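Encoded as structure tokens, the structure appears first; notes follow it.
What you see is the complex with one protein chain gone and the rest in place.
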Amino acid sequence: MNDLQQQYRLEEVRKVFGRHQIALDGIDLNVQRGEKLALIGPSGAGKTTLFRLLNCTLRPTTGKLWLDDCDVESLHGKRLRAMRRQIGTIYQQHNLVQRLKVVHNVLAGQLGRWSTPRSLMSLAKPADLGLAHKALEQVGIADKIFERTDELSGGQQQRVAIARVLVQDPEVILADEPVSSVDPTLASTIVRLLIDISESTRKTLIVSLHSVDLALAYFPRVIGISHGSITFDLSPDKISEAMLEGLYAGNDREQPATEAVNEPASPIAYPSIS
Amino acid sequence: MNSRTALKTCETIPLRGGGRGGKFGAKNVLVLAATVALFVWSYRGAEIELTQLFSRDSVQQIVIYIKKLIPPDFSAPVLHGALKGTIETFAISFMGTLMAVGIALSVVFFASRNLIYSGLLYEMEPKQGWKRTARMLPYLAAKSLLNVLRTIPEMVWALIFVFMVGLGSFPGVLALGVHTGGVLGKLFGEVLEDVDTQPIESLQATGATRMQILFYGILPQVLPQFVAYTLYRWEVNIRVAAVLGLVGAGGLGQRIHIAISLFLENQLLTLIIAIYILVTIVDYLSAYLRRKVI
Partner (left out) sequence: MNQPVPSLIHRSPKTLFPYLFTALFLLAFIDSWRRAGIEPMVLFAAKGRGNVWKFLSGMFPPDLSWNFLSLMFRPTLETIQISFLGTLIAVIIGFPLGLLGTHTLMVRGILNEAELQGVPVRRSLRYAIYFLARGVLSLFRSIPEFVWAFMFVRAVGLGPFPGVLAIGVAYGGMLGKVYSEIFEGVNDRPLEALQSLGANKLQIFFYGWFPQALPNFVSYTLYRWECAVRASAILGLVGAGGLGQQIEISMRMFNFNEVLTLLMILFLMVAGVDYLSARVRAML
């Protein structure tokens, strides 16, 4: 019974690009079904790579990733697609097709359910206009439904991306920096919207955020990531200022240090190494 | 390059979509209808029919011909001839392209608006009508010369030059040089016209003459692109040079002409292989040089 509640289980997951570029360095993580959690950490910490592993775009280089108690290593073709359908992703750069109309981008959320001919027909004549309209209404831009996507502002495009996930109606929602391109008030609106969706349908929600305040204010579980590994995994009331400072400041301190390894020059400039 | 920039401007034109489907305005429907009509008419008007095109008969004929081509004739005299023709073709394309660069460079500076009569360099000049006209005349002359050179295809130029100077490689070089000169003139002109004006402005502010501005501000900016375009045209020319011989202008084409006329299909295949190798080598060489320059 307890096992059925498990959405994600990661054991010692590493992802290495090319030969030496280590993006993730041994991640252990358990996520329960219906849980809401926020990832924070400096840029380049590996959050985006983690998301791409979680939504089955990339495979871990080493380590194990179980999704719904299913080892993703064993997934191919149809079953892989079926699994992907259960995971909705909102990307930092929206990842919308700029030249398509908003309605098609939103209805693309249905692609996992539609047959190929049906999805083709839909490009000529939107197949489920009502659904698209409802999703766009939920994010507050129903009037843009027939605009071309590249005519929308960044914030509006972000909401189109959220509407796409609404249409997809997945079990898990992953959101990679969903509010990095909108103003602060809208940012909290969007985060609250995501939380509402998650709570009303008991979807698992994983969000990475630049804004620590938003993460601490809205999420019961906050994970700090830097340099491809998890530094803390706690509820917000247990997270101290010092931990946050360590999370971000550690980044500043190490960046020049790694450079200094290549440069045999002055130990005076970086006394911390010696 | 040109089509790319044209594209950019196209993309910024907003397409208004009203209801569903929406982008079928009256104008678009008209153009679309014209295209369809053109297709239908092409299909019915010619003595060509797609069904005939892919009929068993014509496919069979092609298969028979391919069978005749195989195997290629690799006997020593044929190979020797192919090698000689290949080198000759290379020589024609090389000299033709160089000649084209010469023509283009000697005309293009008159054919770019911002160098000859308008824009930043002439901002402070008197605006009297006749002076402006006097500056415009060489521009128009150069432009139309380039257009004439460019409009007439290489093969027709080759026919003309064969008539003027007789058979051989030389008319081939002339034909390539003249036609490509027109093409490069146009391409170079476009590069010159969208050169970055800031360095020019600062040079002009120091009191440099136009000649100095040309050498210090403009040429350094455009040269890499000039070279890139030249190499690109060279790739085109190597293909053309290989067939100029069909109208009597030397190179591999001449040998191909003979092989086809005398039904020496196996030799023909050898020559085609030679073209393929030559073209591939030149493509790689040109790509390599382009990487070096840009």
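As written, the chain order gives the labels A and B, with residue 1 at the start of each chain.
Note that a contact is a pair of C-beta atoms (placed from the backbone, for glycine too) under 8 Å apart; a residue touches a chain by one contact, two chains touch by 3 or more.
Just so you know, these numbers come straight off a predicted model, no measurement behind them.
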{"item": "In subunit B, positions touching the absent partner", "value": "3, 6-7, 10-11, 13, 27-28, 31, 34-35, 38-39, 41-43, 45-48, 50, 52-53, 58, 61-62, 64-65, 87-88, 90-92, 94-95, 98, 151-153, 155-156, 159-160, 163-166, 168-170, 172-173, 195-196, 220-221, 223-225, 239-240, 242-243, 246-247, 250, 253, 256-257, 260, 268, 272, 275-276, 279-280, 292, 294"}
{"item": "Touching residues on subunit A - with respect to the absent chain", "value": "52, 55-59, 72, 75-77, 80-89, 91, 93, 95-100, 104, 108-109, 111-112, 114, 116, 119-120, 123, 161, 164-165, 168, 170"}
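In this section, only the chains that are shown with their structure count from here on.
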{"item": "Chain centre separation (subunit A, subunit B; CA means) in Å", "value": "49"}
